[in-house]
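Single-structure report; data block below.
A single protein chain has been removed from this complex, and every other one stays in its place.
Note that the chains take the letters A and B in the order they are written out, and that residue 1 is the start of every chain.
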Amino acid sequence: MNNMYTFDTSTLWAALPEIFLLSAIVVVLLLDLFLTKPFKQATYYLTQISLFITGVMAFNLIDQPQTIIFSGSFILDNMASVFKVFMIGSTMVAMVYTRHYLIQHALFRGEYFVLVLLSVLGMMVMVSGYSLLTLYLGLEILSLSLYTLIAIARERAGAVEAALKYFVLGAIASGLLLYGMSMIYGISGSINITDIANFAANADLASRETLILNFGLVFLVIGIAFKLGAVPFHMWVPDVYQGAPTSVTLFLSTVPKVAAVAMLVRILVDGLGAMHAYWADLFMVLAVLSIALGSVVALMQTNIKRLLAYSTISHVGFIMLGFVTGVISGYGAAVFYVFVYILMSLAAFGIVILLNKKGFEADQISDFKGLSKHSPWFALMMLVVMLSMAGVPPFIGFYAKFFILQQVISAGFVTLAVVAVVFAVISAYYYLQIIKSMYFEESDKDITIVAPMDMQLVLSINAVLILVVGIFPDFWIKLSLSLF
Amino acid sequence: MEQIYLTIALAPLVGAIFAGFFGSLLGRMATTVITIAGVLISTVLSFYVFNHHVLEGGEVFNQNLYTWMQIGELNVSVGFLIDNLTAIMLVVVSFVSLMVHIYTIGYMHDDAGYTKFFSYISLFTFSMFMLVMSNNFMQLFFGWEAVGLVSYLLIGFWHHKESAVEANLKAFLVNRVGDFGFLLGIALVLMYFGSLDYVEVFASLGNVTGVTMLDGTSVITVICILLFIGAMGKSAQVPLHVWLPGSMEGPTPISALIHAATMVTAGIFMVSRMSPMFELSETALIVVMVVGAITALFMGLLGIVQNDIKKVVAYSTLSQLGYMTVALGVSAYSVAIFHLMTHAFFKALLFLAAGSVIVALHHKQDIREMGGLRKKMPITYWTSLVGTLALIGFPGFAGFYSKDMIIEAVHFSQLPFSDWVYVAVVIGVFITAFYSLRMFFLVFHGESRMDEHTASHVKESSISITLPLVALAIPSALIGYLTIDPMLFNGWLDNAITVAANHTSMASLEANFHGANGMIPHALQTLPFWMMVGGIASAWVLTLYRSQWADWIQKKFHRSNYVLESLYGFDRFNDIVFVGGIKKLGNFLWKVSDSGLIDKILVNGSARFVGFIASMVRPIQTGYVYHYAFFMIVSLLIILTWVLFAGDNPLLEL
Partner (left out) sequence: MVSLSDYLILSSVIFCIGLVGIFVNRTNIITLLMCVELILAAVNTNFIAFSHFLGNEAGQIFVFFILTVAAAEVAIGLAILTLLFRVRGSIDVDVTNSLKG
């Protein structure tokens, strides 16, 4: 067995963004200790600066040749770099929205930002993880930070309950994932993705001897499905989305999805690509269930965070459909969908946060009543987001769905596409309910927007991008396709 | 030319953006000028394009302007296909839109949402242009969705009305059903043809002919029927018509523009555009024809029992759309487009005239509370008369030529069931004449049944309302006579429409055509003409003649409240003597099939069904973490069992 672990400092450049971010976290954490109350805002700016520099470093690594370091457990390729840049960008946007929320609800603490940075670090490790161990560690750094982030609103019973649920279920899911990893390790003799891929490609998959490989695969798929929030491993999603402070929900519903998809690609596509026929069947079932349940149950919701949670579940179903196709362009479609989903989700939660005021937690659909009167601009932005989520052209959400469906159909799964479209039609109904409240109902409360200009500006750009990228999607589609 | 086409499309968009974003800054005057200028530019250029393409026989323009995305082989672009069909549509859309823009100045004068309204209708005009100018399925679908969206916003424009909000929700949902079929159709086109470009798809039709799917159904048939489902949603064919009467909750100008003249005819346009494909599928054509006939006949019947002035016109629109669809079904595409064009003019006219009456009566819409408006609103009266005569197909008027051609085309059709359809469309002529004249007489003739206060305020509408009426009355009267020959028989549409050799309707029509002048004397000897006369006569008997007679009696006995009495008497007389059967049937249809069955089962029913499922699924989410864990673990066990024992490759034999 070749397991010579070497440590070559000349290859460290490939992990430069992670190394920098880790150092930055330590600095921010220490500095925050010594900042007195009037200067607490500095933590926020430091966070944004650290993220920005990390992002620039990751950006510079785009188009580097594929490099695998740390004895095969860390990979730098285009997918990793692009994902990192995208995650960091989304986090920065999310932080702009978050600051408003934290100030309004007296949650502005240095730990918050440190935890966000830590979870970003975890996700970066996941994206670049090329052995089961690095993937697992990245996942745990992410999850542990998220558990804590949710519970940061210590006085809110809902937040603590959400944290507990996420923690317990997340721990079980990690346990299942690890169990699967141990099986894969046991049969293939290695925890490196490259070795696993070699083993799977040469194994006789139909024989009894490789049964354990299949066994492990099921556990891995479940672990990934849990992270993505796919039915039937979705139970945590609505509760956590609803219970967590909205700024955490915003973060939780967006960036970690990229990491989860990256983990999916690393394990199932790069590692067990040879077993595509086996996991695609599972994915098909999970995807259809997710799309169906997400579209139907959302109809009955009155809490907008919960509604968006179910909507996320159905979007996840579409993302998984892309992986069912088993072709590169299908994976590209899925990644494109992830980008689009995050763009939309950021804007949707951004607008929810926008309505927050001191002592007023906007989280009901009814809170949107009459928004078109009080703030026609942001009502229009929300309209754009909702229509895009419903998949109405020419907004970006339409392309995402169209691209996935096109791939699914050309892979021969016409029925699957039909089912997906039927539920997409149903889901249009609840997005419409929100539009209806904004445009066709009178407000019973006073809606004033107190958010700072930077947030209003970023949010507007975010929402306008949904339309603009919808008109010029070519670049993003090419980018998504180039990652595989 | 490319610049001209672009300008046509973009001028209204510029207007819409200005009106939408800066409307409140610019003020009413500037908004009006900008949006109308935008549409005016489009109209003038559309006439230029019409002249260039149709009259001077210019080359067909087909070019991609901008590549939206490129996925492997698939290219999705914005592009224009300008042939004679497009040119005719451009003229119709831009002209009616211009008229409606002008009309809006007067109609929405007192409305707080004045600038918003202008922005919406300009946006609509832009979307409609993109739809008709498209050279590929994707852009068609975009235009399709965009017009639907604007229509949704406009139906709910007066959102303080509960019914308006309900109606627009219904419109959106019913249209989603149609769009779903349409999208699937497009997906199948993509799958089998590998392209979304019209020309490329039509060029490779030969490769797909004979290919079958799903137990031997021809792919072309499936695609055509799916596309037609899209058309059924947008063009309000039974059973997806339920949204159109509801859409009357919107302001009248949009009823004229969107729900009569342009958007609802998008389905007709689309099927004509796809004629090379539909020609290959007999089954699809039969479906189209039968659905059209059902719509034409039964929606007309429903028109009889309506008492809301706009609803009558709405049902008449449904019925006329049915006629167009029938024409498509018998492969007389050019006749369908011909009727689309004449209908756009006279139906927009009728709606705008109805709007003029509504404004004059301070938004009262019940025709039982009108009457005797002829003297007070002369311009509206005369223009409505032109519109009504055109609608019922009175010889010489525009609708006469187009409707007569449809009936004749059905007559010559060789398709199965075409005899039945012929009967349906001929009866339809009677019904059309009956409800149109009934409304016309009740509104304009006879004694006034308005209350004192309203009656004293009635006066002719302002110039911005009457001008469009007059401008639309002219084509409503003349356009049929002028264009029937070149449009149907002299090849105006030859470069856009394909008719298979075995579908002989058009050829027979041409053989029996003796010029526009010759049609009038000929018509006098045909059944449809006498059906129409019968319809007019019965409407006259039942609304004017008998009611005078009844009034005379009632004046002798109950001088005081004869108005009310005659109203009831009218209904009773109707019920007993003549309409009994038809009216009962109409009422029955209205109650059972229209508002009852389809509304409750299809629209509310499916919504409730989904809601029911949701409420069944929701309790699974109990909130207890051990239930969640249990659910996860049970799912794990099910998946494991499935993979190990029952999957495609069972690893363990049971």
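Everything below uses one rule, namely that a contact is a pair of C-beta atoms (placed from the backbone, for glycine too) under 8 Å apart; a residue touches a chain by one contact, two chains touch by 3 or more.
Just so it is clear, the model here is predicted, and its values are computed rather than measured.
Participant: Among A:Leu133, A:Met284 or A:Ile328, exactly one should touch the missing chain; which is it?
Facilitator: A:Leu133
Participant: Looking beyond the chains shown, say which of A:Gln104, A:Gln242 or A:Asn462 touches the absent one.
Facilitator: Per the contact definition at the top, the residue touching the missing chain is A:Gln242.
Participant: Of the residues B:Trp420, B:Phe612 or B:Phe630, which one touches the chain left out of the display?
Facilitator: The missing chain is touched by B:Phe630.
Participant: Of A:Ala171, A:Leu211, A:Ile449 or A:Leu467, which residue touches the hidden chain?
Facilitator: In the full complex, the listed residue that touches the missing chain is A:Ala171.
Participant: Using the definition of touch stated at the top, determine which of A:Lys37, A:Arg154 or A:Lys358 touches the missing chain.
Facilitator: Among A:Lys37, A:Arg154 or A:Lys358, only A:Arg154 touches the chain that is not shown.
Participant: Considering the whole complex rather than only what is displayed, give the residues of subunit A touching the chain that is not shown.
Facilitator: Touching the missing chain: residues 1, 3, 132-133, 136-137, 140, 144, 147-148, 151, 154-158, 160-165, 167-168, 171-172, 174-176, 178-179, 181-183, 185-186, 189-191, 238-239, 242-243, 300-301, 306.
Participant: Going by the touch rule given at the top, which residues of subunit B touch the chain that is not shown?
Facilitator: 618-619, 621-627, 629-630, 633
Everything that follows uses one rule, which is that only the chains that are shown with their structure count from here on.
Participant: How big is the gap, in whole Å, between where the Cα atoms of subunit A centre and where those of subunit B centre?
Facilitator: 44
Participant: Inside the complex, what are the residues of subunit A that reach subunit B?
Facilitator: Touch residues, subunit A against subunit B: 164-165, 168-169, 172-173, 176, 205-206, 208, 211, 214-215, 217-219, 221-222, 226, 232-233, 235-236, 238-239, 277-278, 281-282, 293, 296-300, 329, 387, 392-394, 399, 403, 405-406, 409-410, 414, 417-418, 421-422, 425-426, 428-429, 432, 436, 439-441, 471-474, 477-478, 481.
Participant: How about subunit B: which of its residues touch subunit A in the complex?
Facilitator: Listed in rising order, the residues are 67-72, 74, 141-142, 145-146, 149, 153, 156, 159, 165, 168-169, 172-173, 176-177, 179-180, 183-184, 187, 190-191, 607, 610-611, 613-615, 617-618, 621, 623, 625, 627-629, 631-633, 635-636, 639-640, 643-644, 647-649, 651-652.
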